[in-house]
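A single protein chain has been omitted; all remaining protein chains appear in their positions.
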Amino acid sequence: MNASFFAAAIVAGTPLLFATLGEIITERVGQLNLGVEGMMLMGAVVGFQVGLATSNPFLALLGAMAAGAFGALIYAFLTVSLRANQVVSGLTLTIFGTGFSSFMGKSLIGEIMPENIRTFWKADIPILRDIPFIGKVFFQQDLFVYLGYITAIALGIYLYRTRAGLNVRAVGESAPAADSSGIHVVLYKYVHILMGGALCGLGGAYLSLVYVPAWQENVTAGRGWIAVALVIFVVWSPYKALIGAYLFGGLDILGFRLQGYNIKISQYIIDMLPYIATILVLVVGSIRHSKENAPPKGLGVPYFREER
Amino acid sequence: MIRIVKRTDVSKIKAARIRILAVVLALFTSGIFILLLRHNPLAVYSAMLQGSFGSAYRFKETIIKTIPLVITSLGIMVAFKMKFWNIGAEGQIFMGAFAASFFALQFPDLPKPLLLCLMMAAGIVGGGLWALIPAFFKAQFGTNETIFTLMMNYIALKWITYLQYGLWKDPDALGFAKIPNFSDNAILPKLFDIHIGWIFAFILIVIMHIFMHHTKKGYEITVIGESEDTARYAGMNVKKVVLTAMFISGGICGLTGMIEASAVSGTLSVEVSSGYGFTAIITTWLSGLKAPFILVVSFLFAVLLQGGSFIQTAFQIPQAAAQILQGMILFFVLGSEFFIQYKILPRQNGVEMTAEKEGK
Partner (left out) sequence: MDRSIFIQMNEISKTFGTIRANHNINLTVCQGEVHALLGENGAGKSTLMNMLSGIYSPDSGSIFIHGKEVHFTSPKESIAMGIGMIHQHFKLVDVLTAKENIILGQKGNFFVNQKKLAQQIRQISQKFGLEIEPDKKIYDMSVGEKQTVEIVKVLYRGADILILDEPTAVLTPQETRKLFQIINKMKEEGCAVIIITHKLHEVMEIADKITVLRKGETVGTVNKSDTTPKALTDLMVGRSVDLSIERVAVEKKERLLQVEHLTVQDSEKVHVLDDVSFTLSTGEILGVAGVAGSGQKELCESIAGLCTVQRGDIVYNGENIVGETPRDIIKRGISMSFVPEDRLGMGLVASMDIVDNLILKEYQNQKGLFIYRKPVKKKAKQIIQRLDIQTPGVHHPVKQLSGGNIQKVLLGREIDSGPQLLITAYPVRGLDIGASHVIYDLLNEQKQKDVGILFVGEDLDVLLELSDRIMVLCEGKITGIVDAKSATKEQIGLLMGGAALAEDQEVKQDD
């Protein structure tokens, strides 16, 4: 195991990180959105399309975020305003997003990202890049990776240190309590579901713009579901999401590397590990009845003020 | 200003009318979308209908797609009736197919009826056991079953991938990663040119309807779904019922896996479930957890699926158009439930309101 492996693990973990952060913020307002895969794909295809058409990396990013947020908006409207079942609505969003991306991507197959976008992201951080080992792993990466660090930490500060973040947690734990405290529950839900969608879109865009960077159908390859798992694995904490995402990213490329060392463990077996780990976290959490690291209590519970 | 009032009485006709309106709106909205992507929506729709009904062959294909949806939905229904959110049907299909394939590959020369019976039993047990794992933790520790069953899907998928690309890979396939084809004895026979899975589907609909409404177990499952406290109060062994019901639920999904592996793909592969496990969640939900409606909804979905794959080959319209349409119809139908359950009234103030009410 050398620095280049860890650096690659971080790259592989970055799309997971964005999607995980997106789902964390969504679940923190009590909404279980299983449309992560769909929103990532929507972000991936729109980001790619915009990048191709404009050669402007920022527009590509904005496009991806808007696409993810659009998917989330459908979900939010259905589950928050029209009170539809969250699980079914989320699954439908995944079906829709998958269809949307392959339909739009049909004409993009074989296209390659223009040079200026592909190379635009690469940037070492001065000074920090020279720290032995650490510099190579963390600070000789691309802008997306750095944006990932910043987003995770910013989201952590937002959730745990600010008024709005406190309100977010209250909405997710107990919508009735939040409501009677004067928090606009519906607004909070909408804003954070959309925020979550935009982050998922960003995760998808990383795959199509930087990681691959050519269009291939179903570019996410199930990463959206890993993100849903990761949220539980990191017990809804943005800080822990950093560790979790890079760990799962490492697992993603581990089997491939191990072959180089002549260790015969199939990548397919290693691929199971993230899911098994998530189940373990889930089971341990439910056995210990931990009050701190439990899911938001209002997760998946619909709230309508006048229901009686 | 508006206010939302729960409807107390909705006639079935009115509910049906709202749902149909939702589908029409969905077709219209998708039409605009398809138009934006420079295809003629009417051409796409009619092509899809042609694709699913246009010839005997295509209609047969539609039926073949209906079968796994119906059977899987029936399995999911049992769990959902209990408010156990089993979204692990996909994995249960895989594990059922895996267990059935084990017998098909190990004992290819057994007499056909015996081998098929063995495979069916294996499929049911395989899927059932896979579903029992999350059920056990749910019953014992209250572990969240939604996420658990979801994770189990991916473990199953990776396991099948491992078999296909590793352990069970056919050495004679010239480097192509596939599992050897089943022997003829392991292939389900046909009746009226369609594999007999359709007979299973019909029989299962009747059985499951009777099971849910006229057996003690079905009654217990419904009571637990409504209130676990009440079930315990009535002296039911809640854990035991949860485990039994989930074994049945997973077992039926496992049967789908066996049928698909044996009759459709002729072997085990990562495509054996074709996403039916996820689609069936939606068909189950839309059918209102009622066995007869599952047949109707599953058939309509099969039309969408079959129509989608047809437009791809015949018109070069991407198959994904059907997926978008599927998603769109679902969005609208899910949303329409709101208008069946609630009505929206303008907010009224003061005297007129009271007067109007008294007048009524």
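Letters A and B name the chains as they come in the text, with residue numbers starting at 1 for each one.
The criterion applied here is as follows: contacts are C-beta pairs under 8 Å (C-beta built on N, C-alpha and C of every residue); 3 or more make two chains touch, one makes a residue touch a chain.
The shown structure was predicted, so the numbers you read here are calculated from the model rather than taken from an experiment.
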Option touching the unshown chain, where B:K12, B:R38 or B:K216 are the choices: B:K216
Contacting the left-out chain in the complete assembly, out of A:S174, A:S237 or A:T278: A:S174
Residue ranges of chain A at the interface with the undisplayed chain: 161-164, 166-167, 169-170, 173-174, 176-184, 291-292, 294, 297, 305-306, 308
Missing-chain contacts mapped onto chain B: 1, 3, 6, 8, 214-219, 222-223, 226-227, 229-230, 232-237, 347-351, 353-354, 357
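Assume only the chains that are shown with their structure count from here on.
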Chain A and chain B: spacing of chain centres that average the CA atoms, whole Å: 27
Chain A partner contacts - residues on chain B that touch it in the complex: 3-4, 6, 37, 85, 87, 137, 141-144, 146-148, 150-155, 158-159, 161-162, 165-166, 278-279, 281-282, 285, 318-328, 330-331, 334-335, 337-338, 341-342
Parts of chain A lying in touch with chain B, wherever the complex brings them together: 32, 34, 74, 77-78, 82-85, 87-89, 91-104, 106, 222, 225-226, 228-229, 232, 266, 268-269, 271-272, 275-276, 278-279, 282-283, 286-287, 295, 300, 304, 306-307
